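Presenting chain A:
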Amino acid sequence: MDGLHNWTLAAPEIFLAAAAMILLMIGVYRGERGADLVSSLCVASLGIAIFLVLRLEHGTAYHELFLVDAFTKMMKVLSLLAAGIAIVMSRSYFVLVGVWRFEFPVLVLLATLGMLVMISANDLMTLYLGLEMQSLALYVTAAFQRDSERSTEAGLKYFVLSSVASGMLLYGASLVYGFAGTTSFPGLARGFLAGDVATGAIIGLVFVLAGLVFKISAVPFHMWTPDVYEGAPTPVTALFSVAPKIAAMSLIVSVVMGPFRPLLAQWQQILVAVAVLSTIWGAIAALRQENIKRLMAYSSIANMGYVVLGLAAGTEEGVRSVVIYMIIYLAMNVGTFAVILSMRRKGVMVERISDLSGLAQRQPMMALALLLFMFSMAGIPPLAGFFAKLNVFLAAINAGLYVAATIAVLASVVGAYYYVRIVKVMYFDDPAEAFDRPVERDMAVVMLATALFVFPVFPVFQAPFMNGAQAAAKTFFSGR
Partner candidate 1 sequence: MTLAQFFTTHWLGHLIVMVAQCLAIVVPLLVAVAYMTYADRKIWAAIQLRRGPNVVGPFGLLQPFADGLKLVLKETIVPSGANKVLFVLAPMITFITALIAWAVVPFDDGWVVADINVGILYLFAISSLGVYGIMIAGWASNSKYAFLGALRSAAQMVSYEVSIGFVLITVLLCAGSLNLSAIVKAQEGGFWSWYWLPLFPMFIVFFISALAETNRTPFDLPMSEAELVAGFHTEYSAMTFGLFFLGEYANMILLSGMGAVLFLGGWYSPLPFAPFTWIPGVVWFALKIAVLLFVFSWTKGTVPRYRYDQLMRLGWKVFLPFSLLWVALTAAAIQLFGWGPG
Partner candidate 2 sequence: MIHALAFYVFAAVTVVSAFMVISARNPVHSVLYLILAFFNSAALFLLMGAEFIAMILVIVYVGAVAVLFLFVVMMLDINIAELRQGFLKYLPIGAAVGIALFAEILLALGAWSVSPVAAGSLRAKVSDVPNTEALGRLIYTDYMFLFQAAGMVLLIAMIGAIVLTLRTRPGVRRQKIAAQIGRRREEAVVLVKTRVGEGVSS
């Protein structure tokens, strides 16, 4: 029974799968009334999964298909956190629009399961299955508000474009397999280290990267992002902007730093190009946006550009900067979406930037929180976002990517404009009609926690995060 050797390494995944099926049954038997119960049980299961992840030992399982190390554990905890927060934030929105059903938290749970499988992938086949598991569940959540034309359109667009990306990924994977003769990451690494690198394998690598870059919505595979972000129900957008990004990013890290590290010269150019284009396009295209969800879409494109830049360095420092960036990005984004989800007037969601006018006079605390998130995203010291960008730029410069780093810094200056514009609208424009009060308790808690993290928790207590990221990054360099 070689395949079952070390099977407990997948305990969080097995637990989540079992929990999802049980919760589905509970939901079916309790009907519409079960949504609240299922939702809180889902959050509880994600919490238990975090606990299980933390207790895992390191190693490979299932015939080397599955890998657990410090990096994967870190990323798993982050995506579980993101998914849990997304479920917590979704209730009031879906109740408001009248589609609060138990399937939603279960689907998020299943998507998270897919993310965990992706993160732990140690083989191209595991990678693909995890990716599909995650994507399938996410397509459905995007179209979850099925009576809204925009939501179904978002779901369909995401589905069609994402399928193309999956197709490219599979095509690339088959080329890699055809030329390297194995799909296992350690096997590929051994082959490439031995020095026989076929052109076909490099073409395959390009396609695999293209498929993965689509999932983090970096330029040139970003076209779907604004429409999907705008059309999907807002809590789903909140989920999209963090959890799948974390999973896909960690997948890119483990693919390029694992099996393809010997091909550094080849993928470095690609990633640098992706990073530069994303940061520029994310900054410029966001300038004209009026809808705050679309704005967040471009913001996430730009942010992913910075992360990819850190990875493109290809060094231990680079991977560390990726991990730190993802932690901070999670906090900033979740907080911003908690604010967006609280933007409702007389029980109707509003999502235009001008709706925020004069928020500082009506709801000073909420305005202050958003100010913190926006300044942090703009990279203004001493907020957390500044340290995220600083680490990325340092890693890029130390790896000799001077031009790319310079362009990215310039792009971040341009990008700062639209973040600051929101602050200006909130603090200096004439007050618009007030939002409904009080703010939902769930949202308030999320806002408070993330705002505190952005300032002062992270800037003051950096050491544990840095150490964690350092340990995660080290796994790729100390030989597993």
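For anyone wondering why these and not others, all candidates are chains of the complex that A comes from, given by their letters.
We take it that a contact is a pair of C-beta atoms (placed from the backbone, for glycine too) under 8 Å apart; a residue touches a chain by one contact, two chains touch by 3 or more; residues count from 1.
Model, not experiment: these values are computed from the prediction.
S.K.: Which one of these touches chain A in the complex: 1 or 2?
M.R.: Looking at which candidate touches chain A, I get 2.
S.K.: Please give the residue numbers of chain A that touch candidate 2 in the complex, ascending.
M.R.: So the residues of chain A touching candidate 2 come out as 1-4, 10, 17, 21, 24, 61-63, 65-66, 101, 103, 106-107, 110, 113-114, 117, 125-126, 129-130, 132-133, 136-137, 139-140, 143-144, 146, 155, 175, 178-182, 187, 190-191, 194, 196, 198-201, 203.
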